[in-house]
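Every protein chain of the complex appears in place save one, which is left out.
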Amino acid sequence: MYCRGPEGTVLTKRLTAELAPSDSIGSSRLGGLWRLCGWGLAVAAVLVLVPEVRAQQKVIIEPTRVPYQSVEAPPSPLLEVLLFYAVAGSTVFGALAVCFTKNIVRMAVWLLVTLVSVAMLYFLLAANFIAAVQLIVYAGGTLILLIFGVMLTSKSPWVKFEPSKVEVVYAAAVCGLLVAVLAFILTATIWPPAQEQLDATTVADLGRSLMTTYVVPFEVAGVLLMIVMVGAAHLARQEKQSP
Amino acid sequence: MTSHTYEILLALGVLSPFVSFWILVFFGPRLGKPTAGWVGVALGMGVPLVLATVVLIGWRGEVASGNAAELTANAFRYEWAMLGTVPATVGVKLDSLTVGMFFMVTFIAFWIFVFSVGYMAGHSDEVGGKSKYHRFFAYLSLFGFSMLGLVVSSSLLFLFIFWELVGLCSYLLIGFYFDKGFASAAAIKAFITNRVGDFGFLIGLMLVYFQLGTLDLDVAAQRFAEQYAAGTGIFASHFTLFGWSLATIMGIGLFCGAMGKSAQFPLHVWLPDAMAGPTPVSALIHAATMVAAGVYLVARVFRLMTPEALMFIALIGCLTLTLMALIAIVQVDIKKCLAYSTLSQLGYMIFGMGCGAWIAALFHLITHAFFKAMLFLGSGQVIEGCHHEQDMRKMGGLRKKMPYTCWTFFIGVLAIAGTGIPAIGIGLGGYFSKDEILAVAYTRSYEWGKDDFHKHVPGEGGGHGAVEPADGGQAMLASYQDHGQAHGDDHAPAGGAQGIFENTPALPKWMFWLAIITAYVTPFYMMRCWWMTFMGKPRDKHVYEHAHESRLMFIPLVVLAVGTFVSSYFLFRPLFADAAPAATDAAMVMAIDGTADTEAVHHAHSFLIGGVGFAFAVGFAIAFLIYRNGLDLAERIRRVLAPLHTLLVHKYYFDEVYDLVWVKGCILVAKIARLIDTYVVDFLFDLAAFVTERLAAFSGLILDNQGVDGMVNGVAKTTMDVSDVARSGQTGRIRNYVLFSTAMATVVMLVLFWWAMQAGNFMTATSAPPVG
Partner (left out) sequence: MMSIGLTEYLVVAAVLFGAGIFTMITKRNAIGILIGVELVLNSANVNLVAFDRYLERCRIDGQILALVVIVLAAAEAAIAVGICINLYKNLATVDVDTAAKLRG
C-alpha cells in the first residue's frame, strides 16, 4: 500500500477499515444471496436424491404373495357385541376425557375409568388373569401412585398449566391423522381368519409359560422391579443439604 | 650500479615518506609540536633527498658512460594483476626524466618541509580546539609519497592512482584550516575541479586500456606507433568527436587530467583559491610540484599524442599563459599575484609541450619550481612578518625590515622574468627555459614546413643546441647527442619528421605572438609585486612595525635562491635532453629541440635575442615608472582603464560564469528534476497507487468480501440455517419431542403404506383375490 507518510492517506485508512475482516457472519451484503444459494443446493439435493432412492426402492421391492384371503367373519353373539361396544365406548370416552380434562385430579379419575374399561376389554378377550392384573396393578397401584405424585408435587391440586392453542391444534392434527391412518390401515388389512372359539386362558397356562418358555423375561422383569424399587427410593429420598 | 639498485633506491625514497606518514598518524600527537615536524622533515623528505642525490650522481655517471639506455631497458616489471587480458604492472620508470624530477621534488620539498617547521611554529595549529600539528606533517608526508610515486610510476594505472592521491593531499592541505569557511570551500572547489579533469584522464586511460591493450607507458607508446604504422587498432576506428579521431581523443583525454592538475585555462579557477591553504603548501603543491605534475604527465604520454592533440594542448597553454598573466597585473594579494603568475608559467610549459618543446617545457618546469617555491616562501615570510597581512597595498618599504627576504624575492623576480644578458649567455632560470620554449614556438610558427628543415638528419649536424639563446651546458649536451645518435634508428628515422608527425601543421602565428607579448607582461607584474612589497615607502604603519624575519624560514629561501641561480641549467636540462629521445619518440621534437642546426634555427636564435632578449628590462622599466612613487599613478591608470581593470579583477568572470552555469545550472536542473519528480513521477506514482488502491478495493471489497468471503460465509450461514432448523426441534420440551416423533412416525407410516400400496404389497380387502 503506498504511503505519503507513516499514517497513510485518508483513502488508505478508509480502505483499511473496509478491508478489515468483519467480526460477525452475515454482515456481507450478498450474504442473503449466498443463503439462498445454500438453500437452493439443499433443496436440489433432496429433489435429486429422493427420486434416486425411490428408483432403487422400486427395483428392490417385489410384490409378494398375499398369505391370507378375505373371509367374511361369522357374526358374533349379540351379548358379546353389545358388551364390546359398551366397554369400547367407555374406554374411548374415558381416554378422550383424559385428553380434554384440564384438572389433573379429574384426569386421574378419567384414567381410572379408562383403565377399568380396558380391564373389561381383557375380560371380553378371555384374558382373565391380565384383566385382574390390570385392575390390581393399574387401578390399585399405578393410579394411586399417580395420585400421590399429584398430591406431593402440586402446591394446589387445582393448579393448571395451559398449553398454547397452537400446540393443541398441532397435537390434535397429528393425533387425528395418526388415528385415522391407523384406523384405515387396520380396517383395510385382511387379517388371518379368526380361530375357533377357545376356552379362556388359564392362570396355569400362563404360569407354565412364564416358568418355562418365558423364564428369562420373567426373571428380568423381577430384577427390573427390584432396580426400580431401589431407584425410586433413591430418587425420592430427601436430599442432604450440601454445606 | 645495476638498474635494480636504482629502482630499489628510488622505491625506498618513495616509501620513506609513506612510513613517515603512518608514524605521524599513529604517534604524531605523542611526538609533540616541534618533534613531529622534524620527523616529517627527516623521514618524509630527508631520506628521499639523500637517496635522490645518490641516484642523481650515479645516474649522471651512467649517462656519461652511455649505460643509461640499457639500465632503462633492464628495468624490472612486476605483474601485479591481470585486468582482463591486460596486465597491471608495477615498476619504476627508470630514465633521466624520472631521476631529474625525483631529485627536484625531493630537493624543493625538503626545504619547504624545513620552512614548514618554522611556519607552523608561528601559526595556530589548532582546529576545533585540538592540535593538528602532526596532521599537517602527516599530510605533507603523504603528499611526498604520492608525488614521488607519481614520478616513478612506470604504469599509467599507478600514475593515475598516485595522481588521485596527490589530489587528495592537495584537498586535505588546502582545507587544513577547515574550520575557516573559505578554506574548506577552496578545498572542495579544488577537488571538484580536479575531478572534472580526472574524468577526462580516466577516459583517456580507458581508451589506452581498450585500444592499446596495456597500461605500461613504454608498451603503450610502442603499440601506438605500431598501430599508426599498420593503420590498425585505435587508428582503424572511424569514431570522431568534434572532428577529432579516436587517437586524438585519447590524447586530449589524458591531457584533461593535466588540465585539471596544472590548472589550465577552463579548469584554472581552483588554483588561486587554493592559496587559502598554508603558505608552505602553496609553495610546495600549488607552485612547485603538484601543479607541475600535469606537465610531467603530458611529457610521459607525449608519445601517445597525435598532432591534433598537441595543437589542442598548445592552444590551451597559450590561452592560459596569456589570460592569467593579465589577471596577475591587477592582483593586490601577494599570494594571489604569485598564483596567477604560476598559472601563466604553467601555461608556458603546456604551450611548450603542445609546440613540441618537450625538453624546454620540462626544463622550465624545473626552473619554475625553484624560483616559484622561493617566491612563495618569500611571500610566506612577508605574510608571517606582516601579521597575516596579504594586501600589497598596505605593505611597501619592507626591505629594511626583512632584507634577506627582499633580495631572495628579487632573485625570484629576475628568474621568472627571464633576466639575462643575451650576448654573453649569462642569465637566470627563465632566461633559458622560457626563451627556449619561445624559440621552439617561433620555429613551429615561421620555419615549420620549409624544405631544409625536414631535410636535416638528426645527429649528423652534431650538437649545436642552436635554438638556445646561450651556449651554456653545451658540454653536457654531448652525451644526449650521442644517445640520440645511437638510437636514431629507433626513435628518429633519418629524413627528419616522419611517422605520425609527418604532416604536423605549423603553429598558428597568433599563438606565438601571444606568448611573446606575455613575456613582456611577466616582468611587469613581477616587478610590480616586488616593488609594492619591498620598495617605496611604508604605507601601513602597523604592518611595517610588525614586520620581522624568521631565521628558520629564511634558510630555505637562500638555498632555493642559490638553486635558482646555478643548478637548473647545468643539471637538469642535460638530463631531460637525455630522456627526450626515448620519451618523445617523435622526429618532430628531435628535429627542432636540439639537433637541428639549420638556417631556420638560426633565424629563431637571432629573432629571440632581438625580440624577447630584453623583455625583462622593458617590463621592469614600466613597473618601476608606474610604482616608483607609490600607488597614485597606478590609481590614475586604473581609472582610465576601469572596464578592463574590472574585467581582470573579476578574473574574466570565470567564477561567476561557472557559478551561473554549473552551480546555478545544477540547482536549476535539480529544481526541474524536482518539479518533474513532484508533478510527473509522483503523479504517475500516485496514479499507480490510486489504480492499485481501486483494484485492491474492488478485489477486497467486492471480490473478496462479497465473493470469496461471501461464499465461505454463505456456506457457514447455510449450515447455520440448516442447524437452526434442525435445532428448532430441539426445544428441550418433552412434549414437543413427543409431538415430533409422533408426527414423524405418522409420516413414515404413511410413506411406507403408500409405497406398499404402490408395490402391490399391501393387500386390501377390495384388492384381494377371490377365495379359491
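Letters A and B name the chains as they come in the text, with residue numbers starting at 1 for each one.
FYI, contacts are C-beta pairs under 8 Å (C-beta built on N, C-alpha and C of every residue); 3 or more make two chains touch, one makes a residue touch a chain.
All of these numbers come straight from a predicted model, not from anything done at the bench.
All shown chains touched by the missing chain in the whole complex, by label: A, B.
What chain B contributes to its contact with the hidden chain is residues 727, 730-735, 738-739, 742. Annotation for chain A: contacts to the undisplayed chain at residues 73-76, 78, 80-81, 84, 88, 91-92, 95-96, 98-99, 104, 107-108, 111, 114-115, 118, 121-122, 125-127, 129-130, 133-134, 137-138, 141-142, 145-146, 148-150, 152-154, 159-163, 167-168, 170-172, 174-176, 178-179, 182-183, 186-187, 189, 191-192, 194-195, 201, 205-206, 209-210, 213-214, 217, 221, 224-225, 228-229, 231-232, 234-236, 239.
By our rule, only the chains that are shown with their structure count from here on.
Averaged Cα coordinates give chain A a centre that lies 112 Å from the centre of chain B.
The touching residues of chain A, when paired with chain B in their complex, are 1-2, 11-12, 15, 18-19, 21-22, 25-26, 28-31, 33-35, 37-39, 41-42, 57-58, 61-64, 66, 68-71, 163, 167, 170-171, 174-175, 177-178, 181-182, 185, 188-190.
Those residues of chain B that touch chain A in the complex are listed here as 685-686, 688-690, 692-693, 696-697, 700-701, 704-707, 709-711, 713-722, 735, 739, 742-743, 745-746, 749-750, 753, 755, 759-765, 768-772.
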